[in-house]
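Note that one protein chain of the assembly has been removed; the remaining protein chains are unaltered in position.
A, B, C and D are the chain letters, set down in written order, and residue numbers restart from 1 in every chain.
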Amino acid sequence: MKEIINLPVSKIEEEEYHINMGPQHPSTHGVLRLLVSLQGEIVKSLKPHCGYIHRGIEKMCEKDTYPQVIHLTDRMDYLSAHINNHAVCLLVEKALEIEVPERVKYIRTIMDELTRIQSHQLWWSSFGMDLGGLTCFFYGLRDREMILDIWEETTGSRFLQSYNCPGGVMQDIHPNFQKKVHAFIKTFKKKIKDYDRILSGNVIFENRSQGVGILSKEDAISYGVTGPSGRGSGWSCDIRKIEPYSMYGQVHFNEVLRYECDTYSRYMVRMQEMHESMNIIEQLIDNIPAGDHSAKMKAVIKLPAGEYFQRVESARGELDVYVVSDGNKTPYRMKFRTPSFTNLGVLDHISRGMKIADLVAIGASLDLVIPDIDR
Amino acid sequence: MTFNIYDFTSFNRWIDEGLNSIMSPTWALITEMAIIGIVFLLFYAIVGLFLVYAERKVCAFMQNRVGPNRVGPYGIFQTIADFIKLLMKELVYIKDSDKLLFNIAPFIVIIASFMALSAVPFAKGLHAIDFDIGILYVIAVSSLGVVGILLAGWSSNNKYSLIGAMRSGAQIVSYELSVGLSLLTIIVLAGTMQFSEIVEMQRNGWFIFKGHIPAIIAFIVFLIASTAETNRGPFDLAEAESELTAGFHTEYSGIKFAFFFLAEYMNMFLVASIAATVFWGGWMPFHVSGWAGFNTIMDYIPPLVWYFGKTAFIIWLMMLFKWTFPRLRIDQLLTLEWKYLLPINLVNILFMAFLVLMHWHF
Amino acid sequence: MNSFFRYFSDIFHGVKSLLIGMSVTGRYFFSPGQIVTQQYPENRKNLQMFERFKGEVIMLHDINNQHRCNGCGICENNCPNGSIEIISARITGEDGKSKRIIDKHIYHLGMCTFCGLCVKNCPSNALGFGNEFEHAVFDRSKLNKVLNQPGSSIIKGVE
Amino acid sequence: MDNDSLKARILEIVPEAQQEENKQYLTILVPAAKLHDLALKMKSTTDLAFDYLICLSGVDYGKQLAVVYHINSILQKHTVVIKVKTDDRINPSFDTVSDIWRTAEFHEREAYDMFGIRFNNHPDLRRIFLEEDWKGYPLRKDYVDEVNIVEF
Partner (left out) sequence: MSAESLILFFIVGAFLVGIALLFSSLVPPTSTNSQKAEAYECGIPTEGITWLQFNVGYYLFAIIFLVFDVETVFIFPWAIMMKSMGMTAFIEIIIFFFVLGVGLLYAWKKGALKWE
């Protein structure tokens, strides 16, 4: 009290109001710390502080063999665990010049898209929760449960499956797999209408998200904001289209693009992507060819010396694996270019001049996963 | 048509005379007051605990969940268990906080809701104080609660709390207007501010039917504004948990936190009961003029059931709001009030006045 | 005048969208049959896990208390976290040759990340995943398990 | 643009550049002093138009420390890998490219954090994951970890 009274008026105005959002904050979905400078309710600038759950995955990779690396990639972006596995497997297969069986490609693609749907479902849930609509959270998680059950039946795990392995997948799909995926798609197509009713069309939601957190296409490219966040700015950055891998070259799907560049458009891109993912799954699920679930691999996988780079489209954006190999069974250097880490960089830029409530909405619309940032 | 089996006036008189016959008038008054105090205290606690339980169950059902189901059958003792737990919690004090204001804040919040409760008529003759300016009194007293919230936020020496308190101040101060004006619409129709008279006037039809269009508009506006005034979602900016963790009561622990919680639910009960009283006839049964048989059957349903039924329905509506909508932003909140609700309200009052003038109401 | 009409159409559409939203939650409120909550400790009896569920790593024993593990140590090498320790012993077989058998197959459940590499790479299919998932214990040391049951021996012909 | 003409164009800008063998992308080793100049031209020249920095990775090659830039052109749809190396392991430094590609800001901080590579003119070069008082740079090959949990 006393200090304020003694302060000269001009001094008080200069003083910025610093407030910490995180590490223990409901809206950061983990342990991200944002040091926000406020003026009233307006965000002047913010500084992200990450590293609270940095586990040094890249360092650990240097000690692990390639099959062992995969279980670590699960733990980067735990919501698109399967896609992360897929990236490493693709890289290893590319380096060894192995052609995986068609069946594997089908399974991997379907699994990838299921991952994308469940990731977006969880994102939708937490987006609703961040905006204060707590019911969304439960609806999203409720429907996500079906995908987790499908996974559990086939891979044995609900969350961090480690299902991919270099050359193929760990186990063949469960006999019930196709039936259950069909059931899921049928159910979810109904449920997603509820999503639209309760949040997408809601006037409060529209006002909260439209015109908030404008990220122009140029900025998106310069900041490397990929994935649905980048596509919400009209940047066609879908690796599934640019450098198709697995079955993506052969299925028909639209790259969802929107041009409003705001939180709403990022939201709508993800909602549309769930439809597209279901579309992809529907094209593949009945046509999984018979065959082996894995290519013949040597017991010890050694990558020829050289440098390899693999891009895949994870649920949050472009996930790249960069490996420098010296011919050993462990990678010499393994770098993951994770989408959340890169997308975090733009948060300061697009949330300036917005309100605290907008900051929460923007953060949610970028769909940051903290372990993906910290690795 | 009078139907007085549920009239509590004689019951009150009986107690009053009985007490006066056995003791001096002063002591009788004191005893009466003690009885009323204890009754209201119990009522307050029971309604508060029940509402917390009800909200948990209601939101659980809306979210495809079961809700509390561990303590007692269907979890009905969950809130009691929570209350005991909170009572046994340590009260944490924050250094550099303004201790006096920090401690006073829960008092103000509770007292404001308590005093506002005193004017609510539960049934004929069953009300503590029947003011002739009942509505004005309730509006005035219930808005005292914002002082408590402001003090709580300010004294905590916490940035989240301070922002929450400021938001809450701007919010409640704004929505105060709409609450007042929407009630005024009905006062124009009723011509009185006394709750008992207002209820009595709805004997042959609730005001929401009598005043038709303007009354319905006023009811909707009142519902929105009162939801905002009780700091409930989608207007829970003061405690916006995804932005300000817990807003103004971030630093409150144990039973002090419980009091803010309790006061929020009691305020919800209060505005619901006012809405029920002013718009939906309070404890008056539902009557359709001309259907004598139907009306008689309705009369047999006790007024307390009518009253609590209507209140519960409005509380349910408010819960439906909270568990459906995302939260508004502070500027949208104020836009809603100043650019939508307030002009609509002003026009609505004129409309109602015109209706009254032309005798177009029923 | 245009903005005047937009003012009212805004209100109309806003209220409409809010009512649509409320219809969703309202519908679920009145259909308690759709509740998805699993009452976990109560439904323990009829809780059926999927057969592939990775609850813990177990060593498969047949009814004669025999397993297929010969203690080759491939699982130990494949484990990324070092959660498997093999303590082998040497015995003299019936033919007089000294051979290696498993003494203790120690499995640190607390360190296991259920990547499945040990099970996948086991050459004699001695390991598998069990469905038990209630692993909570009060003492961390209880998470270190010996997988081969006491008194068990290796199935003939596996080594 | 195919790899050969890309290489020719880059050699035009930086004659000292050398090509490194890589099956996937055209990989070019650039002297550290020319890096910023090259990056600027690569972005601004219309036929190159490298506007998207995919990935920036620090690599410890044993003797040398290197930074590897994977750069992509959205319009021209070509990708190039630019590498800069330094023998200076005590105080390695390169020019920042964060003024050209904003995404480099965070990635350079990561490289600084993990490899100790300084980036000149970087707006906010602090450790990003580790604490400010962390000793050493963990991803370097000569980093000794006193408390290694994996090798218990």
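By our rule, a contact is a pair of C-beta atoms (placed from the backbone, for glycine too) under 8 Å apart; a residue touches a chain by one contact, two chains touch by 3 or more.
Everything numeric here is computed off the predicted structure, so don't read it as measured data.
Trainee: For the chain that was dropped from the view, give me its touching partners among the shown chains.
Mentor: Missing chain, whole complex, touching shown chains: A, B.
Trainee: Specify the residue from the set B:G18, B:G37 or B:G72 that touches the hidden chain.
Mentor: Only one listed residue reaches the unshown chain, and that is B:G37.
Trainee: Which of these, B:F11, B:W27 or B:F107, touches the one chain of the complex that we don't see?
Mentor: Counting the whole complex, the residue in contact with the absent chain is B:F107.
Trainee: Which of these touches the unseen chain: B:I80, B:V147, B:A170 or B:I220?
Mentor: Per the contact definition at the top, the residue touching the missing chain is B:A170.
Trainee: Since one chain has been left out of the picture, which residues of subunit A touch it in the full complex?
Mentor: 1, 3-4, 12-13, 15-25, 33, 39-42
Trainee: Name, in rising order, the residues on subunit B that touch the hidden chain in the full complex.
Mentor: 32-33, 36-37, 40-41, 44-45, 87-97, 103, 106-107, 110-111, 113-115, 117-118, 128-129, 131, 136, 154, 156-160, 162, 166-167, 169-170, 173-174, 176-177, 180-181, 184, 187-189, 191-193, 245, 250-251, 254-256, 258-259, 330-331, 334-335, 338-339, 342-343, 346, 349-350, 353-354, 356-357
Please note the rule applied: only the chains that are shown with their structure count from here on.
Trainee: With chain centres taken as the means of their Cα atoms, state the distance from subunit A to subunit B in Å.
Mentor: One centre to the other, that is 45 Å.
Trainee: Distance from the CA centroid of subunit B to that of subunit D, rounded to the nearest Å?
Mentor: Going by mean C-alpha positions, subunit B sits 64 Å from subunit D.
Trainee: How many angstrom lie between the centres of subunit B and subunit C, each centre taken as the mean Cα position?
Mentor: The computed centroid separation for subunit B versus subunit C comes out at 51 Å.
Trainee: Enumerate the residues of subunit D that touch no fewer than two other chains.
Mentor: In subunit D, the residues touching two or more other chains are 150.
Trainee: Going by the touch rule set out above, which residues of subunit B reach two or more other chains?
Mentor: 62-65, 323-325
Trainee: Any idea which subunit A residues touch subunit B in the complex?
Mentor: Subunit A residues touching subunit B: 1, 17, 19, 25-27, 41, 128-139, 142, 198-199, 202, 204-205, 207-208, 355-360.
Trainee: Please give the residue numbers of subunit B that touch subunit A in the complex, ascending.
Mentor: 59, 62-65, 98, 159-160, 163, 167, 233-234, 236-237, 240-245, 323-332
Trainee: Show me the residue ranges of subunit B that touch subunit C in the complex, using the header's touch definition.
Mentor: 58, 61-66, 69, 320-321, 323-325, 340
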